[in-house]
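The complex appears here minus one protein chain, its other protein chains still in place.
Take a look at subunit A:
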């Protein structure tokens, strides 16, 4: 082991060879032969392209003050970061919020009760959650649909039979399905949090129609959903104080999980990818230096023929 480490270091693996690189660029670069005009042209093209890139980046990062909607600020989520997992206690509380508040109008049709097992609920608890719901099943022998208590394999039933029924019950506005809402909205979980806590009285000049409310985070400002989360709107089973911001944070975390159920696995995989890539990169670097060493250290001698 010591011998091989000594050999690696002895071969100058970590020695800087900057002068070598510079010499190669100087000797082999074809730009040396360009005319001044061509050099100027390509130089200005490069500067222009770089400048355009910087401009586009700066425009994207600007405050977007000309928009009429308010963009949500970035919140310090416990799952934001390279290796951070979702907060599963928060997912569980968020499910309580969804069930007791959001589910009155919003469906969650891509989440089955079995998905909750091992994420926020034990198998028995998820079964109990499913059994609380009546699911339409069938047809039976006589061809009729029938109601039965839910099973683990059932998807979360929605509050309305179809979109038209939902619109008819909500002043013509359709409450969107919440399964993938975090991925479907600009700003993600920050938007959900800001929207749920961002209800204000409409400023002068903003005209709201019947059944509309003012929310600056909603595109257009007029939202048909009334403020749903208030302090102590529900009572958490784990005793967490149910402030409006706590409810919004928990339900945003829950919806982040419903949108990206693979989130934790992805974070876990990132650690492995970085680890393996580091090892492979080191091996590749060593192998390259090893294979090229004979080529790099050779000398070509020119001996003119003596006549």
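Going forward, a residue touches a chain if its C-beta (ideal position, glycine included) is under 8 Å from a C-beta of that chain, and two chains touch if they have at least 3 such contacts; residues count from 1.
Going forward, contacts and distances are computed from a predicted model.
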**Request:** Consult the UniProt record of the chain that does not appear here and report its protein name from "Glycosyltransferase family 62 protein", "DNA primase", "Complex III subunit 9" or "Ubiquitin-conjugating enzyme E2 G2".
**Result:** "Complex III subunit 9"
**Item:** Which of A:119, A:202 or A:222 contacts the chain that the document leaves out
**Value:** A:119
**Asked** In terms of residues, what is the contact footprint of the unshown chain on subunit A?
**Response** 1, 3-4, 78, 83-89, 92, 118-122, 125, 238, 264, 267-268, 271-272, 275-276
